[in-house]
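Before anything else, here's the structure in question.
Right, chain A next:
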Amino acid sequence: MAKEIFMPKLSSTMQVGTLLQWFKDEGDSVEVGDPLFEIMTDKINIEVEAYEEGILLKKYYEEDDEVPINHVVGYIGKADEKVPDSPPGEAGGKEIPTETESDSETEVEDEDKEDVFDTTPAERSLESSQASADPAAKTEKPRATPAARRVAKEEAVSLAEIQGSGPNGRIHQGDVMAFAESHAAPKATPLAAKVAEAEGVDLKGIEGSGSQGKIYRSDVEGAKKPVTQSSPPAAASGKRVKMEGIRKVVAERMLKSKTSAPHVTLTSEIDMTEVVSMRKQLLGSIEKQTGLRLSYTEILVKAVAQSLKRHKNINVSLEGNEIVYQDSVNIGLAVAVENGLLVPVVKNADQKGLAAITEECKALGKAARESKLKPDAMSGGTFTISNLGMYAIDAFTPVINQPESAILGVGRINEKPVGVNGAIVLRPMMVLSLSFDHRVIDGAPAAAFLTELKNILEQPYELLT
Partner candidate 1 sequence: MRELTYLEAVREAMSQEMRQNEDVFILGEDIGVYGGAFGVTRGMIEEFGPERIRNTPISEAAISGTAVGAALTGMRPILELQFSDFITIAMDNMVNQAAKIRYMYGGKGKVPMVLRTPAGSGTGAAAQHSQSLEAWMTHIPGLKVVQPSTAYDAKGLLKAAIDDDNPVIFYEHKLCYKTKSDVPEESYSIPLGKADVKREGKDATIVATAIMVHRSLEAAAELEKEGISVEVIDPRTLVPLDTETIIESVKKTSRLVVVHEAVKRGGFGGEIASVIAESEAFDYLDAPIKRLGGKAVPIPYNPELEKAAIPGVDDIINAVKETVNRL
Partner candidate 2 sequence: MTQKLNLPPRVAEKDLADLYKQMWQIRFFEEKVDEFFAKGMIHGTTHLAVGQEASAVGSIAVLEDRDKITSTHRGHGHCIAKGAEVNGMMAELFGRTTGYCKGKGGSMHIADVEKGNLGANGIVGGGFAIATGAALTSQMKKEGFVVLCFFGDGASNEGSFHEAINLASIWKLPVVFICENNQYGMSGPAKEMMNVGNVAQRAESYGIPGKVVDGNDIFDVMNGVGEAVDRARNGEGPSIVEAKTYRWKGHSKSDAKKYRTREEEKEWRLKDPIERMRLILVVEGLLTEEEAEKIKADAKEEVEGSVDFAANSPHPTLDDLMEDIYA
């Protein structure tokens, strides 16, 4: 039987993947592990490899098509095998954890321990995080009679918004008619309605250009302009780029972090004299070991990890009503990429030496810039470092990378006159900006953490132990 190639779900938030390019044509033979196609998700671009060997029998999607997760993208099989002409939709071979399964997880663990031991803890946590962090997967298709569906279509109302009066919430024709009447909402395409909602535009004030006055997105956008812009439409020229992929996710996450976490930012200026000299001494030996040049970032990672180990109340995240004290210290590094920001994670940084951290940071940075980060490399962070030291930036207020609770902003190292033992001398100085979530962390422990970090960086040789 031909095997399905499906759109993998690469993160808990991923709903669709955009097909960027195919590496194979229909009829090509495929080995296990061959890259089949490249996709862009809300976080990354990634190559999807073949799980099966055989002939690529069918490609259902073109480049730039958006494909829902777990939907069949194509088939691999024997040359003469028959496959559907049109995309068959959701893949059958791969099971997605269903709502019932995740809901009854504890029960299952009690009743059926053997099964639980068959899966690794990582697999289990992946399953549960997928199920719980994926509200869309939980949404049931509305139960509605054929007549209700017909009328809903005619009235251009969404069944999802209607409360059914029948058994199990089944929506009947009468429910749809009552809803349509009470809302008397202007007919609009689902997209137009969504855009209108996002833009805060009232559909009632819009004249639709479609049949029977149906409102399209363009109508909404047209209606929006006079309200939000004082200049005539001619001034609205200029390139417009749709927010998508990484950009869109960054936007959503930043907004969420800023609106949900009360940010407080502390700054502290660090004398980097000792770090500079230590780096000089280590450069040669680390380059010998790894072929890579040690940078300040890596020293900062090590120092932050050390400091976090001693201040466990900073290495925390907020999950629901619970503060989770993380066992491991995983340091995320904000990396600027073409269309946004990625945060690869150095796992267990407190347990790694500078050489190892150097190797890892360099590899992660490269992968990020080349869009080749694996989802795994971006998960599990407990604290993030954002370094703008390569620019003429002294200090800033970084935004917390949730679910973490704190982030460190790193400014440039700049020679400044400072007082040392009663004399003004020039010293390489650097400002660190620590933003923290005041729901979880108070000012004093945050200050204590930052002070610890300052002390470590000013006496950095302990990092070598």
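Things worth noting here:
Just so it is clear, a contact is a pair of C-beta atoms (placed from the backbone, for glycine too) under 8 Å apart; a residue touches a chain by one contact, two chains touch by 3 or more; residues count from 1.
The candidates were selected such that all candidates are chains of the complex that A comes from, given by their letters.
A quick note: this is a predicted structure, and the numbers were derived from the prediction, not measured.
Comparing candidates 1 or 2 against chain A, the one that touches it in this complex is 1. Across the complex, chain A meets candidate 1 through its residues 145-150, 165-167, 172-174.
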